[in-house]
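One chain of protein is taken out of this complex; the other chains stay put.
Lettered A and B in written order, each chain numbered from 1.
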Amino acid sequence: MEHTSPLERILRGIALTAVVVFFMFPILWIVLMSLQTNETILRSPPSMVFEPTLSNYQAIISGQLTGNTATLEIKFMGNLLNSIILSVGSVALALLLGVPAAYAFARHKFRGSEDIAFTLLSFRFAPPLLVLLPLTIIFQQIGLADTYIGLIWVYQLICLPLILWIVRGYFEDISPDVEHAYRIAGHSWFATFRHIALPLARPGIAAAGLLAFIFAWNNFIFALVLASADKQPVTVGALAFITASGIQYGQIAAAIVLSIAPTLALALYAQRYLVEGLSLGAVKG
Amino acid sequence: MTAMLNLQGVNKIYNPNSRHPVHAVIDLDLAVQPGEIVALLGSSGCGKTSTLRMVAGFEQVSSGSISLAGRDIHTFAPARRNVAMAFEGYSLYPPLTVRENIAFAMKSEKMATADVTARVDEIAQLLDIEDILDRYPTSLSGGQAQRAGLGRALVRKADLYLLDEPMGQLEPQLRAHLRGRIKHFIKERGLTAILVTHDQTEANALADRIAVMEGGVLQQFDTPAQLKDAPANLFTGTFIGEPPMNIFAAQAKSENGQLVFALDQGVDLSYDPTAFPDALQQAILGLGTVTLGVRPHAVQVRDHGAKAQVYAAQWLGDQTHIAAHFAGGSVVSVHHDRVSRAKGEEIGIVIAPQDLHVFDTASGNAVSHGGTLA
Partner (left out) sequence: MGGLTITNLTKRFKDTVVLDDLSLEIEEGQTLVLFGPSGAGKTVLLRCIAGAVEPEVGTIQIGGTDMTDVPPEQRGVGMAFQNFALFPHMSAFDNIASPLTAKRATRDTINDGVQAVARLLKIDHVLGHAPKELSNGQKQRTALARALAAQPKLLLLDDPLRNVDAKLRFEMRLELPRLLAEQGATVVYVTQDYKEAMALGDKIAVLVDGKITQVGTPEQVYLRPADLRIAEQFGDPTINLLDVTPEQDDLGMHIRLSEKRVPLPPGYDGTQGQSCVIGIRPEAIRFTEGPNSIEVTIEAETPFNEKTITLCTTFNGREILISRPAGTDAPDEGKARIDIDATNAVLFDRSTGLRIAPQDTATSRSAAA
């Protein structure tokens, strides 16, 4: 009904606000926490009134974690850099491999093509612990353990199926006639892929890339097992805040804010693609 | 006679409070008599479907009233309006067979089984769907599904039958028969029906009167013959008629005692002033700039007359279409028999004064049809 009474509009407003508060509150709380000292955080009852301080950020960026009793050195900025290297690297590799594969699966139905595509997706369902133990051993034997390349390789278990299935749905959505038309106009299949299929699937590729990035960024278990301290991303690095002398809530909060900032910024920047890509990929893929 | 369906001052505005409200139907007055078939005709976005949906009750009127059989129905829920509708997308219930679909409304009205069966069989024979009565909608072709949908609407007893693009999907070879049968069915029972369509062939074939809509505004509401012979404005004139009316921009002047229409590229159409009454001549000469319209069937191809050069001559079995370069544009002439003309041939175009429609170029309104003032 396009007729809305004032009451309806008010109720809708309240409902929307409730939803926004529900989802945004934790983020807001974390941001507030990151601006407080441990003492103000832990006082009871909690209060929204405090004197903001940047000391947590200072500590994290400088790498000097000052606790109640001692000063601890952490490499949070190194972790952040690792996260960026790992996520960007694995998404780039997954796009390079996944997009052409998605195109092949979308356009060419060959014997077993469905099975192969499904097998790739099933990596997403398998519990990571299932593969971790053998992987650790194999990686140690072939010298890939504790290397960026090794981690990026393993991260393909997360990124590749995602990109493959979302982008494939997008390619399937492009009318084959449009591609036929380009080929009949005299262009090779590769030119058709580059000039027709790729640009038309761009929103899907962007959405899939973004999602893969977020998943890679948030990964914990692979990095925990396969990476040593100097290759650890933020998710694993955050463990360092739980120290013998207590939990540094303020600094944890600052670390969390710093580590979600890149993904949040990316998601906001590309939210149009993301919604489009997700709904389309979900329905079609 | 009181109207069966009466729309008075009906408006439909979508998103009235938004920045871009859409005024889909504007001040529509329309009265449909009992036993009449009325077509709402127009291209997509003209407001015909909004009108239909307001009558059916799927859409609320923004203002105005709709009454059916003496009851004001525009505030009623669809189910209480006593209206039967055939949908464009046929919308059969997938889990029911065609027979169950058609019988559905009667069953819910608790009609005796024998009666229901008899009614369904009758309608099935009419629509040539006897052999698919026990099939499920998903196994039907587009044409079959559309016929089943029509059957489901026509089988009911209702004050008003709404048919939304009821024949768009029908198999071409069945169309002429089904149009005849459905018209006979509706007329014989004295049913009142509204047909919504963008296809003027369908509207012409079935309707007693046609309401031509464009831009949410009712342009003309008249019999098919009147629409063809006396279109109220340039829009109806060019919209109604297949092939469409030939249109020429002209300057009207009086020359050597003749009424002359000067077309582009020095082509003059001269008429003896006796063919036009004085008042009409004054009106035309007063306007000066006019638009001439002539139906393709009325364009005579002769050896004399205004020069034209044939660029297409197509025989379609039961008629011939000849298209020629004429007065900086083109003219189309249609003949009921087979006429052979070669491409590039010079012909003469003659337009009799009684076939000439004159429109005011500025307003688009008709000035005259033949020799009579509009």
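The rule is short, and it goes like this: a contact is a pair of C-beta atoms (placed from the backbone, for glycine too) under 8 Å apart; a residue touches a chain by one contact, two chains touch by 3 or more.
All values reported here derive from a predicted model rather than from experimental measurement.
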By the document's own contact criterion, which visible chains does the hidden chain reach in the full complex? A, B
Who touches the missing chain here, B:45, B:244, B:273 or B:305? B:244
Who touches the missing chain here, B:18, B:173 or B:274? B:173
Given the contact definition stated above, which residue among B:183, B:253, B:307 or B:341 touches the chain not shown here? B:183
Residues from chain A at the interface with the omitted partner, ascending: 175-178, 180-189, 191, 196, 199-200
Under the stated touch rule, tell me which residues of chain B contact the chain that is not displayed. 43, 172-177, 179-181, 183-184, 187, 199-201, 204-206, 224-225, 238, 241-244, 295, 297, 311-312, 314-318, 321, 323, 330, 332, 334, 336, 343
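Quick note on the criterion: only the chains that are shown with their structure count from here on.
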On a C-alpha centroid basis, what's the spacing between chain A and chain B, in Å? 57
